[in-house]
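Apart from one protein chain that is not included, each protein chain of the complex appears where it belongs.
Let's turn to chain A:
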Amino acid sequence: MHFFSQIFQYDHPWSHVVIGMWHKYPNSKCTHVISIDTIDRSVDPETGIIRTERVFGCKQKAPVWIVKLFGGSEDAFVREISFVDPATRHVSITSVNLSLSQFATCYEQIHYTPATPNKTNFIQTAEVQARMALWRSAADGLEKWLVQRFEQNAQLGKSGFTDVLRNLWEERHRQPATSS
């Protein structure tokens, strides 16, 4: 497991940051984000909390070995769930990769909270974890297959060499008898 985190303050009031977060893309420094779609949204009529589920489409060149090993492509998709709670003035955003998720997960959390009337805290953490259970079962399957192939080949090798030895020596034993 690998971790990443950063803490930062934006020089804008919390409400401006939260209004701005819906306008974050496109921006000239994040050209890898191609598409954003809202796939679900609810406004809680009791608490006023807004929950939004979005899908991001990104294009990012992956190293050749990753593409070859995992069959990935340039297109990567991410699911994002955000909660805006005006009562506690707390925004939390969770993002998890959809692409390559059978191999590894990248779980990112962002929080925006007010620092001062004109500053907003930004806290970002991410955990990247390969799916070890899956790796183990795949490795286990590979080992089993290799053992089976080895057993088969060992059987064939043994019986093949038995034939060779029998033929060789039967012939040699026969030869002196016929030549004399």
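The working rule: a residue touches a chain if its C-beta (ideal position, glycine included) is under 8 Å from a C-beta of that chain, and two chains touch if they have at least 3 such contacts; residues count from 1.
The rule is simple: contacts and distances are computed from a predicted model.
Between the names "Mitochondrial distribution and morphology protein 35", "LSM complex subunit LSm2", "Large ribosomal subunit protein mL46" or "Pentacotripeptide-repeat region of PRORP domain-containing protein", the one given in UniProt for the chain missing from this structure view is "Mitochondrial distribution and morphology protein 35". For the options A:69, A:96, A:134 or A:165, the residue in contact with the chain missing from this view is A:96. Listed residues A:6, A:35, A:60 or A:116: the one in touch with the omitted chain is A:35. The hidden chain makes contact, of the residues A:10, A:70, A:83 or A:103, with A:83. Touching the omitted chain from chain A are residues 15, 18-19, 22-23, 25-26, 33-39, 41, 43-51, 55, 57, 77, 79, 81, 83-90, 92, 94, 96, 98-99, 101, 109, 111, 113, 123.
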